[in-house]
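One protein chain is absent from this view; the other protein chains keep their places.
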Amino acid sequence: MATTMERGASRTRPARRLPTAWLGLVPFFAFTFLFIIAPVLYLVAGSFLNNEGQTTLQNYVDLTSENTQRSFLLSIEISVVTAIAGGIGGFLLAYAVIAGGLPRVLRTAMMTFCGVASNFAGVPLALAFLFTIGQLGIITVLLKNFGIDPYASGFTIYSKVGLEIVYLYFQLPLMVLIIAPAIDGLKPEWREAAENMGASSYDYWRRVALPILMPTILGSMILLFGNAFGAYATAYQLTSGTLPIVPVIIGAQIRGDVLHNPGLGYAMAMGMVVVMAVSIGLYTLLQRRAERWRR
Amino acid sequence: MTKHTFARPLTVIAALVFVVAACGGGATPSPSASAPASAAPPASAPASAPGSAPASAAAGPSQELIDAAKAEGNLTTIALPHDWCNYEEALQSFKDKYGIAINELNPLGSSGDEIEAIKANQNNPGPQAPDVVDVGFSFGEDNKDLFQPYKVATWDSIPEAAKSADGIWYGDYYGVMSFTTNKAIVANPPKDWADLLKPEYKGQVSMDGDPRTSNQAIQAVYASALANGGSLDNAQPGLDFWKKVVDAGNFVPVDANPGTIVQGATPIALRWSYNGLAQRDETAGNPEIDVTVPASGRFGGVYVQAISKYAPHPNAAKLWMEHLYSDEGQLMWLKGYCNPIRYDDMVERGVVPADLAAKLPDSTGAVFPTPDQLKAATDLITKGWDSTVGVDVVEPPQ
Partner (left out) sequence: MKRRRTTVAWWLVFLLGLLYFFIPLYATLDFSMRAKPPFAAYTNSFADPRFLESLLYSFVVGILTVVASLALIVPTAYWVHLKVPRARPIVEFVTLLPFVIPAIVLVFGLIRIYKEPPLPLTHTDLGSNALLVFAYVVLSLPYMYRAVDVGLRAIDIRTLTEAAQSMGAGWATILLRIILPNIRVALLSGAFLTVAIVIGEFTIASYLARPAFGPYLSLLGNSKAYEPAAVAVISFALTWLAMLIIAAIGRSSRTRVEIGGAH
């Protein structure tokens, strides 16, 4: 009965109804305009104004200044490093609990833990690492007992390296969560078939598993990149805004700290949007490729 | 058949939640629903707000003022940590005495943040706009056009040098720059400025605030000038000194506060004596906090109060000032180890308990800069930090 109705309905739907059907989406688009598009337009407009309210391209010119360049490069570097490290580490961890021969319960524990950890940021995360690798952190103290003093050789948690170590705490779980379905999708029959044809583990990885997984892995790493690039709270809490990564600098400009140049802040925000847009674009492309294997 | 839907409990929850949110609004039990009605925006009103009552002489706030303030129902403060000069008691006693709710903004803000908050909310009578500020001395004079004048009942007992003649800003308390040390980490606290360069303090020396926006940090740099060949007229040696601290690897670029001092991020911090002493009491030995006023180069700093010209609750703001400048208010600050500005007057009249007076730190020889000297030094330090010191601070040695 249901199928007859369905066929009947599709045959008689007139083309004229299309515009009316779109009306149902009005609330959504209205909301989008009010709370996503409008603020962005405001910022775009603001990036073309200077402190006196006149239109200018100066802010964009200032984007090429050395300090701003340094900011962007620092942010990009931290994001790339944590995306790659998080990507590889997360993939290994995910594979370990899903297909590595470990007990099932560890998988559930790991997945739920990752759900929590991927959102662990800001004050609690900064504190947790302070207590671990800070001046008096338990690892620092442990190493000192063995005669190694990381702080004496110049390491400090308030540096780019320190921040990277901290960022991994939410990058690794994010990777685990994203890549898990893809690893699930690796059918055991493929492995068996490969082994039947005399392939070694290395061959299996090189010829079967990795090529299938690669678009998803790369796509996920890009997502990790975006995640790190936009992170503000943790970095601010840890370094009180002294490490000049882009979100912190934007925050400072916008709040009116120090140089009080909101126009530049907006321009930098636009720069940030461009970086993120490119990464999301790449991610979507890679997602399309990865989906070939899921069908 | 269909399973029991969860739509029904969901609608109930949603309804409940809307009701709670509508009644609650915020965490403070303020009549927020009526707030929009009563805030007939004084946002554009210049100096004197209509309907405010002048305070009568020695008796404290007039009944008119109290009533007008209560009608407003809310006071918005900013950057008042509870352990700073015992503000916790000042805030709570105000709430208890007058039943006016207090909306506390950004307790960790610096003087610069406070000024920015006023500027950014000139046309916004909402809860993001501060009514009153408590800022460093030079911040008061520099931003006169953002404040509205008000002379508290006890105006005459405030020393001349500590207030502006037109009532735009007025000194509230002062303290001395000191070293606050976490003795559990640093067994041997520094005693003087030169000690800060010693290798045993590697990566341990910090300031409370950013020396480009925070009064406390700026004055720390100013103070260090005194012991390093500078003077109240010449703050440049202070900048040079801090460059040396950074180069020695002793500086940790983290904003020091009670949390970071105990947690170990900033074991040695340059803070006002009252902040250090308050923390010493709070931790009660766990860990032990040492507060030392440097042997040479003793520097006193004054803070000032002011009411924002765009204050959404001008009467509540004035009542708050009356509260702070009454004898009880001043004594509350004294309990927090701050020297209240009316101290001398109160001592003369015998209203200061002996035990409270005894708790103040020894600050003999401390010097206080004049407004002009302060302005020059603040300008020099805020602009010079980045060029003299800043670049290195931002990227610590790898």
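Each chain carries a letter (A and B) given by its place in the written order, and its residues are counted from 1.
By our rule, a residue touches a chain if its C-beta (ideal position, glycine included) is under 8 Å from a C-beta of that chain, and two chains touch if they have at least 3 such contacts.
Since we're looking at a predicted model, the values are computed, not measured.
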{"item": "Touching residues on subunit A - with respect to the absent chain", "value": "2, 5-6, 9, 18, 21-22, 24-25, 27-29, 31-32, 34-36, 38-40, 42-43, 46, 89, 92-93, 95-97, 100-102, 106, 108, 110-113, 115-117, 119-129, 131-132, 137-139, 168-169, 172, 201, 226, 229-230, 232-233, 237, 247, 250-251, 254, 265, 269, 272-273, 276-277, 280, 284"}
{"item": "Residue numbers in subunit B that touch the chain omitted from display", "value": "1-3, 5-7, 10-11, 13-14, 17-18, 20-22, 24-28, 30, 32-33, 35-36, 39, 81-83, 103, 105-108, 121, 123-128, 255, 257-263, 283, 286"}
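One rule holds for everything that comes next: only the chains that are shown with their structure count from here on.
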{"item": "Residues of subunit A touching subunit B in the complex", "value": "127, 130-131, 134-137, 151-152, 154-156, 158-161, 239-244, 255-258"}
{"item": "Subunit B residues within the subunit A interface of the complex", "value": "112-113, 116, 119-120, 185, 202-204, 210, 212-213, 252-255, 263-265, 267, 393-398"}
